[in-house]
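Omission of a single protein chain aside, the complex is shown with its protein chains in their original locations.
Presenting chain A:
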Amino acid sequence: MAGAGRTWVTHAGLLIGVLVFAFPIYLALIASTWDASTIGRGALPLYPGPDAWKNYSRIWSSGEVGRFGSVPVATMMGNSLIMALAIAIGKIAISIISAYAVVFFRFPLRMLCFWMIFLTLMLPVEVRIIPTYQVVVDLGLFDTRFGLVVPLIASATATLLFRQFFLTIPDELTEAAKIDGAGPVRFFIDIVLPLSRTNIAALFVILFIFGWNQYLWPLLITKSRALETVVIGITKMIGTGDAQSEWNLIMATAVLALLPPVIVVLTMQRWFVKGLVDQEK
């Protein structure tokens, strides 16, 4: 009987955890289905209201939320998607080729290059925000997609991860490929890339979330609202956060803003867990 009691307590504990995580999102979902005045009165019920379609279709195509208006959420979502994909693919692409160079070649300055990449671990963007901002402005990249994405795609962690994995590829495989007459490019495309599939998938999930959730960098680097991402857009909608804001629309935007990365985590859970745990190594 003691065992059954303990099981019950375990379930209860886990359920509390699940509820604490889910409740804020449930509330956002509910709020996005009512009208602004119901919420503004402080009378939000805990069950869905009738205005879901009205709210979501309004924010999706028209940009009239908040005091100064905004771009349509569809545009923001597009911007976030482009940024997240560009960051994820860009980071993976330049990291995998630089790890390949460091592992499969010997050349002067090899270790210097490796250590320079490694050192960027100690220079996160938050630490060097203002000088990096100045560099971007000086190069004429301010308020461009290029300036938004490129400074973020250098990655020490991804390079180290691929390097670690490449070191486990047996020498015999490389030897055999060389005997068959394969050059470095052929070997990379036919052998290394297919072998790296799971690592790439795992990294992609993590980096997509990283890219989608960027806040400080887009806040500094973009000015025109046409480039606004949804995470930036939603905080602009809040303004000073008074009760008269159109909270139904803000919450609908919040739901849309968190949906893509959450779906990626839930549908690619296996890769997500692998990607997270790999970064520790």
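Assume a residue touches a chain if its C-beta (ideal position, glycine included) is under 8 Å from a C-beta of that chain, and two chains touch if they have at least 3 such contacts; residues count from 1.
Following the convention adopted for this analysis, contacts and distances are computed from a predicted model.
Engineer: Mind telling me which option in "Biotin carboxyl carrier protein of acetyl-CoA carboxylase", "Electron transfer flavoprotein subunit alpha/FixB family protein", "sn-glycerol-3-phosphate transport system permease protein UgpA" or "Aspartyl/glutamyl-tRNA(Asn/Gln) amidotransferase subunit C" is what UniProt lists for the chain we can't see?
Structural biologist: "sn-glycerol-3-phosphate transport system permease protein UgpA"
Engineer: Give the residue, chosen from A:62, A:132 or A:198, that touches the chain omitted from the document.
Structural biologist: The missing chain is touched by A:132.
Engineer: Determine which one of A:33, A:55 or A:159 touches the chain that has been left out.
Structural biologist: A:159
Engineer: Considering the whole complex rather than only what is displayed, give the residues of chain A touching the chain that is not shown.
Structural biologist: Touch with the absent chain occurs at residues 7, 10-11, 13-14, 17-18, 20-22, 24-25, 27-28, 31, 39-42, 44, 94-95, 97-98, 100-107, 110, 113, 116-117, 119-124, 126-136, 139, 150-151, 153-154, 159, 167, 171, 174-175, 178, 183-185, 187, 209, 212-213, 215-216, 219-220, 231-232, 234-235, 238, 241, 243, 247, 250-251, 254, 257-258, 261-262, 264-266, 269, 272-273, 276-277, 280.
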